[in-house]
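Every protein chain except one is present and positioned as in the full complex.
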Amino acid sequence: MTTADQKSNILEIIAKAYVNWFNAAKPENKWTLEPAVKYFEEAVKAREMGKPVVWGSFVSQPEIFWAMDMFPLTMENFSFLLALLPGNMGHKYIDIAERHHMADHLCSYNKTMMGLAFSGDIPKPDIIVHPLQPCDSGRITYSNMAEILGVPAFAIDIPLLRTERGYSYVADEFERMVSFLEEHTGRKLTYEKLKEAMEWSNRAYAYYFKADELKKNVPCPLGEAFIPPFYMAGRVECAEYAERLYGIGQAKVEKGEGFLREEKIRLGWFSTGAYFDMGMQPWIRKEFGASIVHTMLGSYPGPIEDISTTRKIFEGLARQLLELPMARETGGLAEGWMEYAIRICREYKLDAVFLTLNMGCKNAWALAKLLKDEIADRVGIPTLILEMDALDSRVVSSESIRSAITNFFNTILA
Amino acid sequence: MTALEELMELSREPYNPLVKDWKEKGGKVIGFVCSYVPEEILHAAGLLPFRITPTGCTTTLEADAYFSRINCTFCRACLQMALEGKFGFLDGLVGINPCDHIRRLWDLWRLKAGLPFMKILSLPHRVHEGAVEWYKGEIQIFKGEVEKAFDTQINEDSLGKSIEIFNTSREWIRKLYDLRTKENPPLSGNEVTRIIVALLHIPREEGNKLLERLLNELENRKGISDYRARLMVAGGACDDPEFIEVIEKAGGLVVTDSLCFGSRYFFERVKTDDDLLRSLSMAYLNRPFCAGMAGGERNRLNFNLEMAQRFSVNGIVFQKIRWCDLWGGEAFYLGEKLKELGIPYLSLEREYWLSGQEQMKTRVQAFLEMIGK
Amino acid sequence: MVTAGVDIGSLTGKALIMKDNEILSWAMIPTGADGALTANKVMELALDKAGLSHHDVDYTVSTGYGRVITTFAQQNFSEISCHAKGAHWFFPDVRTILDMGGQDCKAIRCDETGKVTDFVMNDKCAAGAGRSIEVMADLLQIPLDRVGECSLDIKAAEIPISTVCVVFAKSEALSQLRRGKHKNDILAGVCRALSIRILSLLQRVGIEPQFVISGGIAKNIGIVQRLGEKMGLIPRICIEPQIVGALGAALFAREQIEKG
Partner (left out) sequence: MITVGIDVGFLTTKAAISEGGKVIAFHEVLTGDSGREASAKAVKAALSSPAMDSKDIAKIVSTGAGKGDIPYDGEQATEMLCDVKGALYYFPLAKTVIDMGAECVRVIRCGPTGRVLDFGLNDKCAAGAGIFLDVIAKALEIDLVDIGTLSLQGKEDIDITATCSVFAESEVVGLIARGKDKASILAGILKSVANRIYTLANRVGIVQDVIFIGGGAKNVGLVKNLKTLFKKELLIPQNPQVIGAIGAALIAQERSQ
């Protein structure tokens, strides 16, 4: 007997879920859900419309796929959505992965997607493309997944250090990737198509970068939940989202308004959150008057400067790729994350930091004390270290996470 | 003392007599943690390359202030000994990024117990032509850093000589492994692990002499016949002879392995008739893959099968240190495949030092009973 | 021919005497501080019941964590093999066995001859091992053999137990008691938590009928029923689940003689 008995198509389930969320949303918020609704509608139909489906990682860029008229699915997205959908759907797939001897200590993002792929509850892709970042767990999972599903895969190798030599190595990898894609899909990448995608992408990155900068204002004008769907970067929807978000933030700043009526404390949330409890952030705002002005997954690098040639674009993408959320933190040497953390604490005028130690994240766990001490010594603000699993509520319940947070506010921030 | 006895002796503690000796003669010792670091470069610069093993470490008290309970105990043990000053005899440390734990070990060691010479190489995680070029470049830069730091020149000639020396010991070890294909191997698995650990901790010239003597001795050493089954150990880094001993005490003679403290480290010869740096990069990257190499599943599986067949093993013991994601992910694929192929397969998770021995013994015994031995 | 099997577990020691394929007698006593002593004692008891003495026994096999200190046994086998063998004697069509001892929990797969084909054990942490039931029974002052039925007779509502740690689960239960919750409702939560952990272990070897539960846990209807529901099949229970290991050992003893 297996629990994968009752086949269910996760794509359709999530497409439906987004429609429901859209219908339930307040009129003024509907725009934030429009792109995702469209994206998953298309995702369900991608095959019929003859688009090759490519599975990719969330620390990668989809522009090239859109430009080649392929349909990119970000697998971590499913892990995330399955965790927050009612009924802990994610647990089922985590169990399937572990049952097949996938070590229980891998990241639950990866366990969920491996279980999902293995269960057959999501149609096999035509190709898998994954950069070898941000961690061991991600690297081995995508690689194994391709082998087990028997799907051609391309892994973008990532150098350790951010150097010119490194960037051009990654740019070369993009060239190798494109010829791999052309070979397996019979489609050609043209500069015109790529340029068009990059213009939309740049627009999204540029506006969101400015929106993120706005959050440095006191009070912080925007909530942490509003992040453009970068899995659609290279398409108009993502750009429009970013532009609109920036507009809202700008207006608030001009009126001197904050996202919170009264901003008592400015929090930075490094590393992942507890995504199985979507009520947690609102609770923190309400309970402690704290606004979360920076989150790891909500802070993106800027646009690409030079898109005059395909090679220039690859070189730009290479730089951007190594600065994407999480790659920026866990990639390279310890100083990379430490210096970035210090900069964020200062520029965003943080009063305290939440550092989540996701059960799978060997990097965060290994650097937690370095980060905490560095932040205390150089910025002089306290860090709450939260041991939890970002997706698996069975590891640490949201009750105990909330009580840890309450303790922190009632003692150190008292 | 026989060569075997000498090697057993040398394997006991990192700071062994030969290293002491080397230091007293004013020699410099450079440590490295992962088998992908090109030792030949260090050797050619007149330095003693020293593959770090936390041999004898039983606690990670101080290390755990930085590393956490979900980090690999091999790396935690290395950091512990570094913080205790047990690696005080090192003049430098060469870092590399095969996995997150070893990369973070490099960070924490550097920031909390820094050594005079500290450089890190960027290892590719996918083996292809471009990666060979990239790693050649890394080795080139590294060569320059070594030359600068120790103000010496490494030329084709000196590097060529060093490569030959390392090729020789690779050859001796291959011969040693050949002896284990016999029905009554002259060496037990834990002896072989001790030999390899010793070899990684001493000047290679000395090591080669010892290996040569050992091979002669073994010709008339009585083979081991009182075993229930022939086993192969696969998986992540394993430099702990005592772990192998637990398996062998239960009656499973370890006759071969696919470990980076074993066959994987020794089986690739470095070409000397071509651009040497390129040949180094080529040889190191084309070794039977570590789980850190993306898309290497078949490469790893085939190497395991090849070894299993050549040494006519009755089963494969896959072992990894808990919290190792690379081998923990690989277990998914390897487990599925070996099941399909009907090859008996036992998966053990361990900490660097033996804990819960009783449970491990039970598992191994049950495994032997399972394969009808 | 007379053979004996001795199973020294972390909580209880069992001995079983067989004549050819018939069980003559068996005995069970709690494992004291001295495992070797326990082995001797329980063997004596079993022999008395059978009206035999040591020299009537042709061959003895020991198993359980005390298998090596059982000095009078000629051979020892792992409890994993013994439980498969014993369960197969009761149910020749068994394919999956769950054995839950004091501190570890084993999921075993075997073939039509009762030979082990795959197995997994919990380790590092006793979460989901039999000990937790003991601890709870002791805390709630309910006899061990009544825990199961109580856990099924829910009064108000099942009380979820959040921690996996046996020791903390106990204090979590205690604080629930202090809040005036009913013992049964607490036990319901305990048994559910346990069966979920057992199930995930079983799923790692893959569950094929017939599914047999051996060891003390088989007497806990609360666990057995919950497992059955979750797996959609009815677990088979040996008449004397706790002697399955010793039985397997005695059967191995016979094989040893037949092998010569």
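In order of appearance the chains are A, B and C, and numbering begins at 1 in each one.
We adopt the following convention: contacts are C-beta pairs under 8 Å (C-beta built on N, C-alpha and C of every residue); 3 or more make two chains touch, one makes a residue touch a chain.
Here the structure is a predicted model, which is why all the values come from computation and not from measurement.
The chain we do not see here touches A, B, C in the full complex. For the chain missing from the display, the contacting residue among C:Leu52, C:Ile154 or C:Leu177 is C:Leu177, taking the whole complex into account. Those residues of chain A that touch the chain absent from the view are 369, 373, 376, 382, 387, 407, 410-412, 414. Of the residues in chain B, those that touch the hidden partner chain are 58-59, 61-62, 64-65, 353-358.
Mapped onto chain C, the interface with the missing chain covers residues 10, 31, 33-36, 65-66, 69, 102-103, 124-127, 129, 131, 163, 165-168, 171, 174-175, 177-179.
Here is the rule we use: only the chains that are shown with their structure count from here on.
If you sketch which chains touch which, every chain touches every other chain without exception. For the pair chain A and chain C, the distance between mean C-alpha positions equals 46 Å.
In terms of their C-alpha centroids, the spacing between chain A and chain B amounts to 36 Å. Touching two or more other chains at once are residues 322, 349 of chain B.
Along chain C, no residue makes contact with two or more other chains. If you check the complex, the residues on chain C that touch chain B are 65, 77-81, 104, 115-119, 121, 123-124. Listing the residues of chain A that touch chain B in their complex gives 97, 100-103, 105-107, 110, 114, 130, 132, 135-137, 139-144, 146-148, 153, 155, 157-161, 165-166, 169, 172-173, 176, 330, 333-334, 357, 359-360, 362-363, 365-370. By the touch rule above, chain A contacts chain C in their complex via residues 1-3, 95, 98-99, 101, 397, 399-400.
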